[in-house]
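Let's turn to subunit A:
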Amino acid sequence: MIREVPGEELARRLQVACPGAVEAWQDISLWVKPQRILEVCRFLNQMPGLEFNLLNSISGVDYIEHFEVVYHVTSTINLHSAVIKARVYGREEPSLPSVVSLWQGADFQEREVWDLMGVRFEGHPNMKRILLWEGYPGFPLRKDYLEAPR
Partner candidate 1 sequence: MAFLEGHALFRNLYCLLAGNLDNTVACSGRGGLLPVGWEWLAFAITAFAITMVLLNVFLVVTMFYTYMERRLLGRFQGRLGPNRAGPFGLLQPVADAIKLLTKESIVPRGTDLLLHNLPPVIMVATVFVTLAILPFGEDTFVANLNVGVLFFLAITSVNALAIFMAGLSSGNRYAVFSGMRAVAQLISYEVPMVLSVVGVILLAGSLSLVEIVEAQRIPFFLLQPLGLFIFVVAISAEMNRTPFDQLEAESEIVAGFHTEYTGMKFGLFYLAEYAAVLTSAAVIVTLFLDGWNGPWLPSPLWFLIKVFFLAFLFIWVRATLPRLRIDQTMAFAWKFLLPLSLLNIFVTATLVLLLGEETATGVALSTGGLWAMAGINSVVALASVLLFARMVHLRTPVHPIPSMQPSPSEVA
Partner candidate 2 sequence: MPIRSEPVTVNVGPQHPSTHGVLRLRVTFDGEVILDMEPVFGYLHRGSEKLGEERTYTQVITLTDRLDYVASMTNNQAYVLAAEKLAGIQAPERGMYLRVIAAELQRVASHLVATGFLLNDLGAFATPLMYCFRERERILDLFEMLCGARITLSYMRVGGVFQDAPEDFWPALRKFMADMPHYLDEYEQLLTDNEILVTRTKGVSILNADHALNASVTGPVLRASGLPWDLRKIDPYEIYNRVQFDVPVGKAGDNYDRFKIRIDEMRQSLRIIEQCIDQIGPGPVRAIVPSLIRPPIGDAYGRIEGPKGELGFYLVSDGSIAPYRFKIRSPSLINLTVLRDILIGWKLADMIVTLGSIDINMGEVDR
Partner candidate 3 sequence: MLGLGIVNGLIVTMKNFFRKPFTISYPEQRVLQHPRFRGEEFTWYEERCTACASCAKFCPLGIIRIVTHPSGETPTEGDSYAIDAFDIDIGRCMFCGLCVEACPYDALFMGSGFEEAKPSRRNLVITVDHLRAADKRPSTWFRPQLEAQGYDPHKGTEVTWRDAGREHFLYHVPQRPEQESSTATEEGKP
């Protein structure tokens, strides 16, 4: 059975390692500051006892006033999983650091979030569109994207 680590527990540990990085927590979710996501993820990935070595998925959600990038991570060693979320504000050029240097599996997923949601990941080696072609106008999964341009 994979235990879902409560956000509170993670927040307590992060308080020591990366002070000020945590914004909030609720149930199994943990909100961190987007600029410090790489730092938090490195801690989660490398800290003994946590060792989240499998990045399940990166999702982007458009909450209109902000974007939320959701990281589902699992540890195959300690058999627990966590949900890390980062709120990114601004609709023009929202961006946050990339975690490709930690998990290679973030490569295509971050590109997908950029492609469909328009959230840029700084430090990604190949930040190109993945499903749509370069120069496609708009980001289809945003809520204000209503109709495909002709």
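If you want to know what made the cut, all candidates are chains of the complex that A comes from, given by their letters.
In this section, a residue touches a chain if its C-beta (ideal position, glycine included) is under 8 Å from a C-beta of that chain, and two chains touch if they have at least 3 such contacts; residues count from 1.
Here the structure is a predicted model, which is why all the values come from computation and not from measurement.
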Pick from 1, 2 or 3, the complex member that touches subunit A: 2
Of all residues in subunit A, those that touch candidate 2 in their complex: 1-2, 29, 53-57, 59-62, 70, 72, 76, 79, 83, 103-109, 112, 116, 130-133, 140-141, 145
